[in-house]
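Missing here is one protein chain; the remaining ones are kept as they sit in the complex.
When the chains are written out, they are named A, B and C in that same order, and each has its own residue count from 1.
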Amino acid sequence: MQRYDRQTRLEGFGPEKQRLLQAASVLVIGAGGLGVPVLQYLTAMGIGKIGIVEHDTVSVTNLQRQVLYYTADQGKPKLALAATRLQQLNPEIQIVPHDTWLTTDNALDIIGAYDVVVDCSDNFGTRYLVNDACVIAGKPLVYGAIYKYEGQLSVFNYQGGATYRCIFPDAPESGEMLNCSEIGVLGVLPGIIGCYQANEVVKVITGIGTPLKNQLLTIDTLHNTHLTFNITPVAANQQITRLADNYQQTVCEVNNLQSLSVEELQQWLQQGDALQLLDVREDDEWEICHLPQAIHIPMGQVLGRVSALQPEAPLAVLCHHGMRSRAVGQRLVEMGFKQVYNVEGGIHAWACAIDDQMQTY
Amino acid sequence: MQRYDRQTRLEGFGPEKQRLLQAASVLVIGAGGLGVPVLQYLTAMGIGKIGIVEHDTVSVTNLQRQVLYYTADQGKPKLALAATRLQQLNPEIQIVPHDTWLTTDNALDIIGAYDVVVDCSDNFGTRYLVNDACVIAGKPLVYGAIYKYEGQLSVFNYQGGATYRCIFPDAPESGEMLNCSEIGVLGVLPGIIGCYQANEVVKVITGIGTPLKNQLLTIDTLHNTHLTFNITPVAANQQITRLADNYQQTVCEVNNLQSLSVEELQQWLQQGDALQLLDVREDDEWEICHLPQAIHIPMGQVLGRVSALQPEAPLAVLCHHGMRSRAVGQRLVEMGFKQVYNVEGGIHAWACAIDDQMQTY
Amino acid sequence: MGLLLFGVAKDIAGAALVGLPETVTNVAELKQWLYDRYPAMQQLSSLMIAVNREYATDTQIIRAGDEVAVIPPVSGG
Partner (left out) sequence: MGLLLFGVAKDIAGAALVGLPETVTNVAELKQWLYDRYPAMQQLSSLMIAVNREYATDTQIIRAGDEVAVIPPVSGG
């Protein structure tokens, strides 16, 4: 117990809480941005058994936030690397690797073997699957999720408390703009949110403090704004008895509105294909920077000037970051345009990836 | 730049902010509980040059919170271990090891070579030294400190803002109970606070968001309470021109009030020495548990019943956690008692370390 | 009345805080106002609305001075 001396001498913790940690088993779903700090600190603090569900390999773009991995690890499976390094940190605990993605076929079996589940996944399909499986299996679920500079935290399905579906009843449909995984994140954000998740796990296991039951904590790291929202359990969401047939992975496409990366756009423009490029930004934004091939019609005027566009030819819609263009593109699809593409990331992505001489704003 | 793709594609960040990170130099003072997450995330995000001031070796009690180190590292210098592992995470940045403690002789030289300083130290002497040196050298100071389940964060001396001395003007004197380093801490707390420090460093370097200038953020991780206090710069504190002669390390002794560990107390009691053991807890606490050798006088009655005690013989004062007993012991010293000891950690520590059959509360 | 926007709702509106007209008197009207003003928000099937830091259903009244927040789900990890 010498290893845990700082916790066993801590007022309100002591050897009795430490024993609870060591008797507990925790399943961490995902060993990525959130999973890495969760795993590091749960391992260090002495959770008795830690399961990890992960099936991905290390990529270079992981390294700005997944601090457990080394540059030389690229291409190797995260699961084995994590298990090895965590055991080096603390050989006294048990690490159980689950070398798979979580699926409707394995979720209940895997989750059933643990006391607490931590959702460190990065897509809605898994998040709803984890929630439903935890409700069915009766396991508390420590939730964390990130977006750009913001994080969300809660403890679901804990002692009769609210579930993920009590806040967000329905999984976003394929095409909602929420899941475009490549929006970017500041490296330290998952560190902050993951550490909070590890802290909530300790609270759930030991009973110290106030876990985020029936609460959603939002953290804005740009302005250090922390807001706590009270949420109410909805009985129907606590009474799920079977998993859905599938938990569709949402993708970055909206009906017939398709996605176009700036690299693909560059290729199309270079090939001289018959592409209409529509820039829907305002006049002052256009002045700052634009692509010479673009037709410029500010968002508010598009519907009135739609006759300037050819509904049968490919049409790519561009704005600053890809949000307004998505709305316009969706509307054009509804109006019967046949091949509409949203330029993901907008002209900002173009400036970042294609033309670093272009002025950004 | 592929490594930083998630940041360069992040709205409001982009390649231009990434370049600022890569052009910046940051000094991290301490590679312990706070320093480890600060170093991990600053390294991952791509700060160009990171200096580390550390002179300690890894001990087993570090491992519940200092997740960069392995169990097999015990006894090895933290500095070399940290430098090696951080370079494995990101070989593209420069790590500068400073194998020393920060002192009045070296502080200005070391700090002068960096753009931003991060205080991850663990004692008041160093904290006041870092503050004063940053004021003299004109460097922004990202401050974090922890106590049990609480953390404090601020950005000092930034763009004319407040300094550490604008909140806490004077270093605690030797003997104030604040610095007894062994009060314990939950392992994940420095993870949370260190990640916030890394986030503030990024904000200071890149200009994104609102750094904690003129603000003290307190975080209570037991109840997820986040409070922001506005602080006002005091001109005199911004105009320090030379370091103090020394920045005394405070220790756990109060005047003639001495400290006694529960292990020492056990030894004394076993030896049958002429020790008076005074328990100053309330009646109901006494009922829950007590040591049979103790004289029981609740705190409020001690001064009225002081004649029951022998002022020339050794006297150990005991309470629940060692706080009330410290106040009583201090008063007895002032009244002329010659050998007064405070039982550190109180009867709770006794139950934890000596007698695990004793009921705790 | 101020409307706090989070996540992708903030991106769609282009601001973290927007004014809310007094004609909006309950959550259902708020959602309709959002959909009219920011058509892209119609795509968000789950959109949490909170009034004074409490989760609010469509019938929840919104009064002058209330703090209203729009919180979409986020999936990043």
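Simple rule for what comes next: contacts are C-beta pairs under 8 Å (C-beta built on N, C-alpha and C of every residue); 3 or more make two chains touch, one makes a residue touch a chain.
As the structure is a computational prediction, the values presented were derived from the model and not from experiment.
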Chains in view that touch the one left out, judged over the entire complex: B
Selected from B:14, B:35 or B:209 as touching the chain missing from the view: B:35
Option from B:14, B:46, B:144 or B:161 whose C-beta touches the chain left out: B:144
Residue, one of B:121, B:237, B:259 or B:276, that touches the chain absent here: B:121
Touching residues (missing chain, whole complex) on chain B: 30, 32-35, 119-124, 127, 144-148, 150, 152, 166-173, 175-179, 181, 183, 185, 190, 216, 218, 227-232, 254, 321, 323-324, 326-327, 330-331
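Assume only the chains that are shown with their structure count from here on.
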Chain B and chain C: spacing of chain centres that average the CA atoms, whole Å: 42
Euclidean distance of C-alpha centroids - chain A vs chain C, Å: 21
Approximate Å spacing (C-alpha centroids) for the pair chain A, chain B: 33
Residues of chain B whose C-beta touches two or more other chains: 11
Touching two or more other chains - residue numbers and ranges from chain C: 11
